[in-house]
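Note that one protein chain of the assembly has been removed; the remaining protein chains are unaltered in position.
Our next item is chain A:
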Amino acid sequence: MTSLIRSDRPKELRLCRNTQAKKADLVDGMLDATMVDELAVCPICLDEITDSIATLKPCNHQFHKDCIRKWHTYADDLKCPICRIESKHLEMGYKLGGYHKNIKINLEKGFNIKITIEQAEDHSLPELIEQFGSIHLNNQSSLIRDARCVFCDICGQECSGRDDQYCEQCDSHYHEECLRSLACEVGDRESWQQCIGCRNLVIKGNTRTDAHPHLFDQRIVREQALEYPGNSAARMVSASEEELSRLLNVKTMIQTHVRGVLNEYYQSGVDGIKINKRHFTEVNKTVSRRLYRLSKYRYQEDLINYDTEAKRQVHIELCRLGYVYI
């Protein structure tokens, strides 16, 4: 492979060897040259970003929330599409009762789960359950909390201890210690339990381990946190055993179509193309996964013609692998 990006390391599944060319900055520099007059434009869809801004941290590049989430679901890593710096958090602004709030999502955590699930996609149900035994299969909210980082509105550090305080009114979080020392500083020890934003009384709420219904009833938190990278991962991990077995069933049914198409290529050949076992497995994986996502994790035979779609996708993948149709 001929590489133009310095930061890219060779990965498996290569058709040819990776070689790095010199003018590595070329591709990055270009973007600035062509997008200079369109600063508030989402680099993925090229539409203006008016609301639902998502900012990658630490590089601060901005996208539509939906666009960057879609990319994260698809991508093999968490590199920023623009600068290729590995992203750690995703910061999203939203409005809650007239207050502007930021929510941070821990991308790494979510991504690791996604990777594990994808690697496990070909495993059996018992294997999967064994592998994820440590993750609460039934407890969606614990996963949401794990993926979501909450930061103290006073010191800016992450809230994770048992003594965190929470303001329901404006969705602010505080370390108890920070609230107390602030109250002490201003000489009003008694009022330490007042939110510094709205003066409402704060309540004790451990954002990590307590089940605080008000936290999870907030539609925005729920929606956005559920959509952290690897949507399928979120679904799988948060699913009950029953749901898990349904999902695996969907996968099996989808794979049947893909295997059917690939079998023809493998056994007798199609339009002059005969594929080997390795490519069979490779393409089966890629295409099945794509159809699975496209199906929104349901087997929707009435909406999707799986045979046609499988044929099309297999065709695309084989072209990518360098096969030539006669």
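Quick note on the criterion: contacts are C-beta pairs under 8 Å (C-beta built on N, C-alpha and C of every residue); 3 or more make two chains touch, one makes a residue touch a chain; residues count from 1.
We adopt the following convention: contacts and distances are computed from a predicted model.
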item: Complex member absent from the view - protein name from UniProt, among "Small ribosomal subunit protein bS6m", "UBC core domain-containing protein", "RBR-type E3 ubiquitin transferase" or "NEDD8-activating enzyme E1 catalytic subunit"; value: "UBC core domain-containing protein"
item: Residue of A:Asp76, A:Asp188 or A:Asp271 touching the missing chain in the full complex; value: A:Asp76
item: Among A:Ala40, A:Leu303 or A:Cys319, residue touching the chain not depicted; value: A:Cys319
item: Chain A residues that touch the omitted chain in the full complex; value: 1-5, 8, 11, 13, 15-19, 21-23, 26-27, 30-31, 33-34, 43-47, 67, 70-71, 74, 76, 79, 81-82, 84, 286, 316, 319-320, 322, 324
